[in-house]
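With one protein chain removed, the remaining protein chains of the complex are shown where they sit.
Labels run A, B and C following the written order; every chain starts at residue 1.
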Amino acid sequence: MKPVNHIKIKDAMTVNELVKQMDSSGVLGAGRLGKAVNICEAMAKDKQCKVFLGLAGPLVPGGMREIIIDIIEKKLADVIVTTGATLTHDLGEALGYRHYQGSADADDEELHKKGFDRVYESYMPNKIYEGMEDFISQNFDSLKGKKSIREFLWEIGRLTPSRSILKACFENKIPIFCPAISDSGIGLMIWGQLAKGKEMETRAFEDLKEIIDIAWTSKKAGVIYFGGGVPKNYIQQAMQLAPKSASYGVQVTMDRPEPGGSSGAELKEGISWGKMNPKARFVDLICDATIALPIIYAALKERIK
Amino acid sequence: MKPVNHIKIKDAMTVNELVKQMDSSGVLGAGRLGKAVNICEAMAKDKQCKVFLGLAGPLVPGGMREIIIDIIEKKLADVIVTTGATLTHDLGEALGYRHYQGSADADDEELHKKGFDRVYESYMPNKIYEGMEDFISQNFDSLKGKKSIREFLWEIGRLTPSRSILKACFENKIPIFCPAISDSGIGLMIWGQLAKGKEMETRAFEDLKEIIDIAWTSKKAGVIYFGGGVPKNYIQQAMQLAPKSASYGVQVTMDRPEPGGSSGAELKEGISWGKMNPKARFVDLICDATIALPIIYAALKERIK
Amino acid sequence: MKPVNHIKIKDAMTVNELVKQMDSSGVLGAGRLGKAVNICEAMAKDKQCKVFLGLAGPLVPGGMREIIIDIIEKKLADVIVTTGATLTHDLGEALGYRHYQGSADADDEELHKKGFDRVYESYMPNKIYEGMEDFISQNFDSLKGKKSIREFLWEIGRLTPSRSILKACFENKIPIFCPAISDSGIGLMIWGQLAKGKEMETRAFEDLKEIIDIAWTSKKAGVIYFGGGVPKNYIQQAMQLAPKSASYGVQVTMDRPEPGGSSGAELKEGISWGKMNPKARFVDLICDATIALPIIYAALKERIK
Partner (left out) sequence: MKPVNHIKIKDAMTVNELVKQMDSSGVLGAGRLGKAVNICEAMAKDKQCKVFLGLAGPLVPGGMREIIIDIIEKKLADVIVTTGATLTHDLGEALGYRHYQGSADADDEELHKKGFDRVYESYMPNKIYEGMEDFISQNFDSLKGKKSIREFLWEIGRLTPSRSILKACFENKIPIFCPAISDSGIGLMIWGQLAKGKEMETRAFEDLKEIIDIAWTSKKAGVIYFGGGVPKNYIQQAMQLAPKSASYGVQVTMDRPEPGGSSGAELKEGISWGKMNPKARFVDLICDATIALPIIYAALKERIK
């Protein structure tokens, strides 16, 4: 048994120096954060490993957009699965809008009158919908025939006027999936077109061929989840078809396991399903994603530069 | 200000008698449970109100299937939105399989060898996939041309050999939506057909027309969420288009609001978005769905018989 | 393996009938609630078993006072350990004050001006301190020489003018412990006397002899925890000295285990410490105490009448 080493804070430590101390303590949140970086590092350095990154929750309103774009540009993920909300927030920012620092104690009726939509303590200006409606309306003809949601998303990325998650995915040829895209502001904008009698041919099941093919043909696979929801579950499902299931896993969530939902389920549960290899290196980190992601990425970047 | 009345337990109280005492205490979990039943009762008795029911989490592996079917048959919900997992578990049971009582401390590798997939402390036999593959394979021609996911789901309901959630929705003409249907065992079975070169035309955005039309044309709307995820968010999104937003709301979740995700967001946040009417009656109940749903439904049934 | 049986709601079910259905479903929150009642019933019927009841959290402001008094009067607990806050709220009500139904969104500055202290969504009138100050001041001579906190608490119970938890403990000779009594409104009132130069001889460690003696001489022991904190930990500690450790355990908490604190720790962790017998029947129920306690007690009362 290894002893718990007590963390010692030195002056002007780098994030990675601190994370290594956490790894040396080895237990509870600090120890798990240390392990999470180790496993991310191992995935990044394992040339055989396809990394599947699931992103859920308010990462863009929470200030994580540049980190995500950086991850894509550095090709640290081979596949991304995310929520429609994330892509809506991303597209909104690409169209020139911002999110704002607010309060969870705000008067929501007042916010509504002022045109701000609250995401806990971040505010999104409602005007974002106007910009998006114009964007989707002007580009509908390019989008309507895309057979898969991934193709639809890359096309949005191609058309997006400035730096964005979707644009980075398109430019770096990183497949990005969003099974529940209809459940989002982008979905609403497409509905606006359908309501005018237009047709949108994108298919609901089509992406399964692509994501499962990537899993199926991988020599090794690794999964990283910030938040749960469909992004996690969709990747987990693909892992059932990966030859060795997932060999690495990092999950960051604030959901708890006892209610039994997929979002809070511990990664080890995936072993029973054949989603996680019994010999995999994995860790469940119980932490707010906006805290964990910058720390993990700062430490990782220091290690793999 | 009303005083907190202390709950008094009498002999052989009915569930509704106890819930009324909880309502009279008026605070914390008990008070919120009391309010939740009051609001569900008000929705059930408000003939103008369209009730949108969002169901996420392991409700079928958690023993809630008969309650859900009963809600549908009694037409206490006008619209249902759920996860692909719920429908997969439901279809599995309709095809003759069962879920089993297990342990969260199980050896997952052992379970995998024995062919059981763990959902916290419920086990699903892996054989369920064989039955589903046969079912989907045999019925693929009836399913492949369904333009919307709702039509696809009703068709499964029609074809299902025995009592089920989907069959009850089909027979009672309750629209049931599942935006992320590809993220499920049913999705995997469809993929199995696509992998053989077949085509599946069901469209990703098509359902938006139907659910938004129901919201748009409602005189009043009410929302009930057991769990969050896409089901909640998809209904919330539709509420933005309802003339008065939601006039009633009951949310049951174990997720917490601070990480900022939709699943844990308090209902009042929806006011800023125009999803919830500022004058709506609503309550956030922090409780395991498998505890709250039977209690709420037992109390409700006693009130509206 | 036992199948998950789906709960069926019949008309006007009693609480116990519903709980039996939950027990028959056997999984997740419902299944655990079912087990919790079974274990409480077993403890109540096991004549050899000393039941140690730990009570933490806002049970009195939350409307649970009559249930607790009833438990004491029916001698369903042999030992109670609780927080100073619980006893302060209890004494306040015994002196004629009430708690009030409020809101978690209240303006706390406004409440402060109006003289109400908020306990999430329950309010305590600040005037309670005036009544308590009079009570403690008038009775200080009877209290100051009590050697143990348990004796001090029984003396308060004896002196209390009306029905209360402490009075019920005194009258029914149920030992009640509160190691952190100085951390409470009652503690503050005692400080008020000390500040006038009076002496208070009650000893900090004295109670250990009594509670450990009860554990030590028990043939069997059972533990029931609503909330964690000192009440749980103090009982757990005593279990280390019980000949067979605890043979039964029911824990109801909303705290989670991963941060590693005692309040959220799963009961099985106690096996490593010798606090819980490896063969014990025990269950961790993740539920708000104000929901679980009335349900468990209503079902139990129906079973043991």
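Keep this in mind: a residue touches a chain if its C-beta (ideal position, glycine included) is under 8 Å from a C-beta of that chain, and two chains touch if they have at least 3 such contacts.
Remember, predicted model here, so these are calculated numbers, not experimental data.
Under the definition given at the start, what are the shown partners of the omitted chain?
Hidden chain contacts in the full assembly come out as A, B, C.
Considering the whole complex, which of C:98, C:268, C:281 or C:303 touches the chain not shown?
Missing-chain contact among the listed residues: C:268.
Identify the residues of chain A touching the omitted chain, counting contacts across the whole complex.
1-9, 11-16, 18, 21-22, 24-31, 33, 58, 61-67, 70, 98-102, 105, 120-123, 254, 268, 286-291, 294-295, 297-298, 301-302, 305
Could you please point out the chain C residues that touch the chain left off the display?
Against the missing chain, chain C presents residues 56-58, 61-62, 85, 104, 106, 108-109, 111-112, 116-123, 149, 179-184, 187-188, 190-191, 194-195, 200-209, 212, 227, 229-230, 233-234, 237, 240, 254-265, 268-274, 278, 288-290.
For chain B, enumerate the residues touching the unshown chain of the complex.
Those residues of chain B that touch the unshown chain are 27-29, 105, 256, 258-260, 286.
Just so we're on the same page, only the chains that are shown with their structure count from here on.
If I average the C-alpha coordinates per chain and also across every protein chain shown, which chain's average lies closest to the global one?
Taking the mean of C-alpha atoms per chain, the most central one is B.
Round to the nearest whole Å and give the separation of the Cα centres of chain A and chain B.
25
Using mean CA coordinates as chain centres, what's the chain B-chain C distance in Å?
From the centre of chain B to the centre of chain C is 35 Å.
Out of chain B, which residues touch more than one other chain, so two or more?
Each of 58, 61-62, 120-123, 254, 268, 288-290 in chain B touches at least two other chains.
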